[in-house]
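Only a single protein chain was left out; the remaining protein chains are all shown in position.
Right after this comes subunit A.
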Amino acid sequence: MNLDFMNSQSYYVNSFKEGKISTNEVFDKIFLSGKRRKLQNNAVDEVILSNSIAELNSLIGLNNVKTLVDELLAYSDIQRKRRENGLNTEPMALHMVFKGNPGTGKTTIARLLGRIFKGKGLLETGHLVEIERADLVGEYIGHTAQKARDQIKKALGGILFIDEAYSLARGGEKDFGKEAIDALVKGMEDHKDNLILILAGYKDEMDSFIKTNPGLKSRFPIHMIFDDYSLEDLLEIAELMLEKRQYKISLSGRAKLSQILASKRARDGIHSGNARLVRNLIESSIRKQAVRLKTNKGDHTIEDLMMLTREDFIEY
């Protein structure tokens, strides 16, 4: 232990002994490794925190996610209190795996978590860097590690969100995806106090991805499952979206929307798109409504401009 310490840092210790570098520099190099300098001194930002928590609570469904966020917030409060009282605190690894079908809110939650952690002082900036396989895997040997390091550098202080992460294990033994995984694991260990890595993808694919890479399971202690929305949830989401855009939906329109959603879900299963399907349907109905209003010459009342009716909803 002692020998190790002196050997790995011996260059700096020797230059210090020779009087070439300052005390502060040598302390940084041997104890703070030159990079762990900023952690844990991030301030709590109440405004960002309360806004983002309110936004999280306004989301439909996602109850297990909300519970987990509560847990993490309580944990970090108690850690702070413990530190103030001189008790030991372990920095907790917050790397996560998000499992769920498309449109179940994985990216939305990741973006919100960044802001919540920033507000809590757990992350420096809390921004989200969203990448996929192509951003990580290079074209020739050695290229991949470089690319992965660049992405990590970009994400420092925030969240690195890898969509369809299981595709990194695609392509067998000779694929560079393996190299990318190794580089990521290295990066997340090195910067564990200032970077959160989130792997996202379909539940089954993610499960087998993590199972086939034994090093990953222990490094991602938090697993969140994003269930498909129920039909009622989807209709509620639709209303929330319409409210935000200042539109209304007629009763018959609502029935039609419900019917389209039900038939889509029955036909496409997990690929139906959940909340994203709702958004697409609403956006297309808004376009249809515009066309309908334009062809009906005459004055449009405010009610007309806001109301989406049955004929605006068309299955595409």
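Just so we're on the same page, a residue touches a chain if its C-beta (ideal position, glycine included) is under 8 Å from a C-beta of that chain, and two chains touch if they have at least 3 such contacts; residues count from 1.
The rule is simple: contacts and distances are computed from a predicted model.
Asks: Which listed name, "ABC transporter ATP-binding protein", "G domain-containing protein", "Peptide/nickel transport system permease protein" or "Ferritin-like domain-containing protein", is the one UniProt assigns to the chain that has been left out?
Replies: In UniProt, the chain that is not shown appears as "G domain-containing protein".
Asks: Per the definition of touch given earlier, which of A:Asn85, A:Ser218 or A:Gln246 contacts the omitted chain?
Replies: Residue touching the absent chain, from the options given: A:Asn85.
Asks: Among A:Asn24, A:Ser58 or A:Ser218, choose the residue that contacts the chain missing from this document, as touch is defined above.
Replies: Within the whole complex, the residue contacting the unshown chain is A:Asn24.
Asks: Of the listed residues A:Leu32, A:Ile78, A:Ala255 or A:Leu305, which contacts the missing chain in the full complex?
Replies: For the chain that is not drawn, the touching residue is A:Leu32.
Asks: Across the whole complex, list the residues on subunit A that are touched by the chain not included here.
Replies: Residues 1-2, 5-6, 13, 16-17, 19, 21-24, 26-28, 30-32, 36-37, 39-41, 80, 83-91, 193 of subunit A touch the chain that is not shown.
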